[in-house]
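All protein chains but one are shown at their positions in the complex.
To keep things simple, chains are lettered A, B and C as they appear, and every chain counts its residues starting from 1.
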């Protein structure tokens, strides 16, 4: 295992310490329990947004804390849901009196731990709503399973709901908006290589030089299918086709196209994928009006990409364009 | 070779096409010859900034085109300097009548090709100045060699000089400022793994599982020395010590600390390095007042990091803070 | 039939921590195949934290012991197993209350309360390929044995066998809960990591409660 770390035990703590030192103007890092909050938290009379999940997906979520996005993020161990006490403490720390929204990616551990934290917070009189993001079309949606995973749409939901909270919306409204984003976003990912979890020390899976994993999650969990390596254009089509069919996206739709690096794939390649995805959507009459391209929801150093398409309307577009000031995403005044 | 590409021949063209599609509000991509310019170029009565170099270092330089930074970028083949006609055409396309600054990384090919382009532009009556960035302390500085390589400080120079040009400074002033940034910035990098140049198809060098390359360049060119893998803290010290000694940075200095990913190293690890670099500087009485952390000047998918330290004064700090609106770097109104 | 003391329950926890420590790479490996390669690390982190509270825990009544284990797991493990094993011990503690020893029959009720907590939290049923596939038959076998007058030793040994059978039954299953469910058909052919750690829980009990 070749990593820039000191020890698997300390990597998360040291990393968030670095994050805090680099962005002390935007965020505050609390340790034991670990959580990251806006420098100006709690913001009075604003709905607070709390997210979290295993570490290893940086900049998500810690890098999305700041004005116009999250109020707090709870980093778990690598690829392991954070614990209820982290979420509970973070929730208390950012509650500005207008309630707290938990944005939860749909993984059994995350969901259960956030439920426990919400119970604790509600017991203290804090108004908590939770929205579970489950946008990964690689997984069959079913009432009888854990359902779809939460992936790329999470980033978009955090940005858009963050802007809504900033604009003064009430908890119920922000939660409804979060459901709307989730309902309109679809994602699918693939891997060229495995990642290596620090405390495991070797790759989670073995992928021969000429094969790739389609429908991969963000934890190195195996995907839908393994197949021979193909060209970027073919891969993009393999990812985008089930996304388009699922919502379905149709001619006339305006969308945000988010092409994400799993961590190890550089921008040079990511824009090759973006180009083809843009072309496929445009050819089907879907208009790409907003874009995000880069490593935003990663899986350690895994090489690969995921594509997320979010159907936009005027409300979502306006909220997407609103200013955001976080370590990982910033624009506007 | 596992890459998200269609063919080594087309990767640069397809990638910049994707870049242009994703950021059509900010930039325009011209092909044959290939260059990327601001959407609103030429900007009348503003010094124009042109940079360029081999591809494979994304987001540099194409991702730094936009308001407050570059007016044009010329992407060469992967790791190969662009050609004079690209630079010449780009120079003509962005010249707003106040002259053009070429920001050139110190590589023989880049320097010579930019010289040829400047000759062509001057022959057409365009006022061109060129500043060569050579900040890599891994390489011995000498009059009798090609001198130091241009690495991380290039990103900072492009941002800072872009802001100065935006504020209306004259060509001579912006060029002097660029020299000043170069004189106050120092960098050093290391690699955990090799990158693979697409048209070569196999790693540029072999690095055993337990070794790393110190003083690596951004083209997979071998570094100063190869040694056994060490902890992130030790590696950070190995990179930072020669940087601090070279300028030298001393107690009381205010600096910008830039911790860069070579491409394959994820943020989780990068912030571990940042943390230690911040600690070392702070302990030596050097005050980190600005930071940049992420993959900004990369070497394809190489895993590794580089550290750049830039001594700041009020002028540089103000220009660093000024708004920037490019695909790769954006903040402010 | 002899009762089980608080000290024995503490020994159970210690023994389990030791089993987990020994098997952590194996558990993680199982999780790598159908999950995210952390089950061993998760459980180990949690039970090492429990051991660190030894001084407090070994002098507690049984309810306080289980509650201490529960809170420690909940606050240090994360993931599905943190919530689930945490809930198991939390519910178990409410049933054990301030007692300092349990009859083998009391222990059956404590286990059933813990299981009910897991089912409420995780909504898994037999056949979903989770820890429930080992836990539920193990508790059932234990209770039936105790109810029919067999010794604690016999009952625990039957629980272990039932857990092992349950674990074995998970191999061909297609997961319907937890991360493994994302794999669909590809999850078949692998034992469930959580069911595997549950077998160790009963093996530890058999080794320390009699």
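Going forward, a residue touches a chain if its C-beta (ideal position, glycine included) is under 8 Å from a C-beta of that chain, and two chains touch if they have at least 3 such contacts.
Please read all numbers here as calculations on a predicted model, not as lab measurements.
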Contacts of the hidden chain among displayed chains: B
Residue among B:42, B:63 or B:82 touching the omitted chain: B:82
Omitted-chain contact residue, chosen from B:99, B:217, B:263 or B:327: B:217
On subunit B, residues whose C-beta touches the chain left out of the figure: 33, 54, 76-85, 107-109, 112-113, 115-116, 136, 138-140, 144-146, 149, 197, 199-200, 204-205, 217, 219-222, 224
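Just so we're on the same page, only the chains that are shown with their structure count from here on.
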Label of the chain whose CA centroid is most distant from the centroid of subunit B: C
Central chain (by mean CA position): A
Subunit B and subunit C: spacing of chain centres that average the CA atoms, whole Å: 55
Between subunit B and subunit A, distance of the C-alpha-averaged centres to the nearest whole Å: 29
Inter-chain centre distance, subunit A versus subunit C - centres from mean C-alpha coordinates, in Å: 32
Touching two or more other chains - residue numbers and ranges from subunit A: 78
Subunit C residues counted as touching two or more neighbouring chains: none
